[in-house]
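Only one protein chain is missing from this complex, and each of the others stays in its spot.
The first chain written gets the first letter, and so on, giving A and B; residue counts start at 1 in each chain.
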Amino acid sequence: MRKIKFILQKEFIQIFRNKTMLPMIFGIPIIQLVILVHAATLEMKSIDMYVVDKDLSSLSHKLVSKFEGSPFYNISGSSFSIDEANEAIEKNQADFILHIPQGFERDLMRENSSKVQLLIDGINGTAASLVNAYSSSVIADFNRNIIVDLTQRPQIVDSNPISVETSYWYNPELNYKIYMLPGILVILVTIISMFLAAMNIVREKEIGTIEQLNVTPIKKFEFIVGKLVPFLIIALFELAFGLAIGKFFFHVPMVGSLGLLFGFAVVYLLVVLGIGLFISTISSTQQQVMFIAFFFMLVFILMSGIFTPTESMPMWAQKVNIINPFYYFMRVIRMILLKGSGFWDISREFFSLVIYAVIMLSLSVWRYRKVS
Amino acid sequence: MNRFIGFVKKEFHHIFRDSRTMLILFGMPIAQILIFGYVVSNEITDVRIGIYDKSKDHVTQEITNKIISSGFFILHENLNSDEEIEAAFKRGIVREVVVFEPNFAKNLERDGSAAIQIIADASDANTANMVSNYTQAIINSYVKTELMAQGMPYQIIPEIRMLYNDELKGVYMFVPGTMALILMLVSAMMTSISIAREKELGTMEILLVSPLKPLPIVIGKVIPYMVLSFVNAVVIIALSYFVFGMPIQGNLVFLMLETLLFIFMALSLGILISTVSNSQMVAMFISMFALLLPTMLLSGFIFPVENMPKVLQWLSSIMPAKYFITIVKNIMIKGSGIGIIWKETLILAGMTMFFLVMSIKKFKVRLE
Partner (left out) sequence: MNDREKKENYMTKDTENIIVVKNLMKKFGSFVANDNLTFEVRKGEIFGFLGANGAGKTTAIKILSGLSFPTSGDVMVAGYDVYKERELVKKNIGYMSQKFSLYEDLTVRENIRFYGGIYGLSSKYIKEKTEDLLERLKMKDIQNSLISSLPLGWKQKIAFSVAIFHDPKIVFLDEPTGGVDPITRRDFWEMIYEASNAGITVFVTTHYMDEAEYCDRVSIMDKGRIEGMDTPGELKRQFDAQNMDEVFLKIAR
């Protein structure tokens, strides 16, 4: 057991002595956190529209100015030719075309209904459906005003017999950042700990110092523990640091118990470090480690539910998530921080990870060979 | 020249000998495309909800049925008190609870109005917003079809057409994004690491004192990754065309040329990174944090750039991937030629030059 102390000491000296590693470990991820949380937003702030008004009536003018008046919309061009409008879309100068056909006002008066066309750049499906939803609601709103104006009977439009009131718990302002920050933090902490641990051992293999360790009577578990603990501690610091930033800069609520969160994080990190160590035992170069770790990381991150709800994924993907460590922590950190879930709420995830950690760590102790 | 060819062969051999790395190199783009194609989508389905029905009459039953049969929602549990709502959210399965007021049908009949409350777990703001909007839309359509028979006058009907992508398929976005990501990864990250490796192991010095000049050495190290990247790009395009039905409207040769340009850019960036890092670990962290996450998040591949804060929009304009994604989208989906995307092409070419000049400078300094 005393031997572990010496390994720990040595690892810490090496980490803190490396002038480039420290900023890498603490500086860059934090900058990333601050930047990327801002980037991760699906809200539309501005929509570029192109207007083709072939009607040129007072009604069509009113419709266009209704859009103009909204802070969301920015008219990036207008003409009488659909071809020119299409070109603007092709050049990415507009997100959608509002096409008001000739006879728009006349049809509305005579036939009680008329049409406008929204031609939306559909390449980005998410953005396109948002543009659709926003613009349709602008038109519906406009329509309501017109009906009231023309009929002089305001009650006709708000006679909805079922009133629906929506309340958003835990986050009434629908602030997406407080949801994204814990998610991105999980990714950063995981990357740091998994890669550091995996590459550290392989680096000793590459340089040759591992051979010197292998001729000593050190036990496998002493070696593994000595390699694991420094990165566990660094990762916990990183987590704490990230949470502090979340608290002070993004006002992420911390409803639940931080003790519970860190307790869970320790188990999670044991899994992640176990995976990292396991990868290092089956690789001989740092390049291999990176590749293998990278591959799994990309797959696991995308499936973890950081951007999209996991229950909407196909069944097989949900099965795969059973072995996806990100999936557990992503869920739990958000549950504890934002909703204040307690131990019994997260016990299923907790015990799953405990089992996972035991499996990964035994695998890496078993695979670590002191002799070839 | 012979010596150079020998060196390139050795480098190829190095990479291809390691079957695990090869498997991953080719498995990665395939796995990515499949995940984006089948797993990650912005549509919501099978969202678990709870119903707290204080009335339990035929109208609330009908509305509940409408909600459940929509396909978006699965009824996870029936709740009986306000406390149970909180507890359900804390367990984290249920994302929304629909509450019907007491005497719902009676109120509707007597007063012509009744109230429903939608409570969404907004810790995930996006999903909460979508989920509540869907629910609201289902209730509205129920109201329209069942309760309001008479039509309204003066209807303006918006006709929606989605250009280029009428089914709003996700592939159109993620194929260009994945291409940028994979090429960046293989080209920039792998070259920077493989050169840093030679430095770390001291073999770089041996190479530098060999009769080979530094430039051929670097080119020799880079060529295998260029080939790999190119093959990967072809695999991605073929998959997206044959499996996901992504069109290739524009000129395929032109697309390939632009891809090569991007690969060149990534390789020169990789070389630059390797000149500033003295170990593989450092090269990796620079590549990962300076390239990978930003490529994913700032290039407009997952989150639209226009919605980001101004500072991030500026930042995204130094992301080479952003331009490449625009180019690929334009060529593949819109069928554009150089006339439309000359600006992006020029920017990528400029970046390539910049990175090359910078690395040559750095390299010289190091040698002196």
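The rule is short, and it goes like this: contacts are C-beta pairs under 8 Å (C-beta built on N, C-alpha and C of every residue); 3 or more make two chains touch, one makes a residue touch a chain.
Note that the structure is predicted; figures quoted are calculated from it, not measured.
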Chain not shown, its touching partners among those shown: A
With the full complex in mind, choose from A:6, A:237, A:316 or A:366 the residue touching the hidden chain. A:6
Take the complete complex as the reference. Which residues in subunit A touch the chain that isn't displayed? 2-3, 5-7, 9-10, 13-14, 17-18, 207-209, 211-219, 370-372
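The rule is short, and it goes like this: only the chains that are shown with their structure count from here on.
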Complex contacts: residues of subunit A adjacent to subunit B: 20-21, 24, 28-29, 32, 35-36, 38-46, 48, 86, 89-92, 108, 112-129, 132-133, 135-136, 139, 142-143, 146-147, 150-151, 156-157, 159-172, 174-176, 178-179, 187, 191, 195-196, 199, 203, 206-207, 283, 285-288, 290-292, 294-295, 298-299, 302-303, 307-309, 311-314, 317, 331, 334-335, 338-342, 345-346
Spell out the residues on subunit B that touch subunit A in their complex, using ranges where they run on. 18, 20-21, 24-25, 27-28, 31-32, 35-36, 38-48, 89-92, 95, 108, 112-129, 132-133, 136, 139-140, 142-143, 147-148, 152-166, 168-170, 172-173, 185, 189-190, 193-194, 197, 200-201, 277-282, 284-286, 288-290, 293-294, 297-298, 302-304, 306-309, 312, 315, 326, 329-330, 333-334, 336, 340
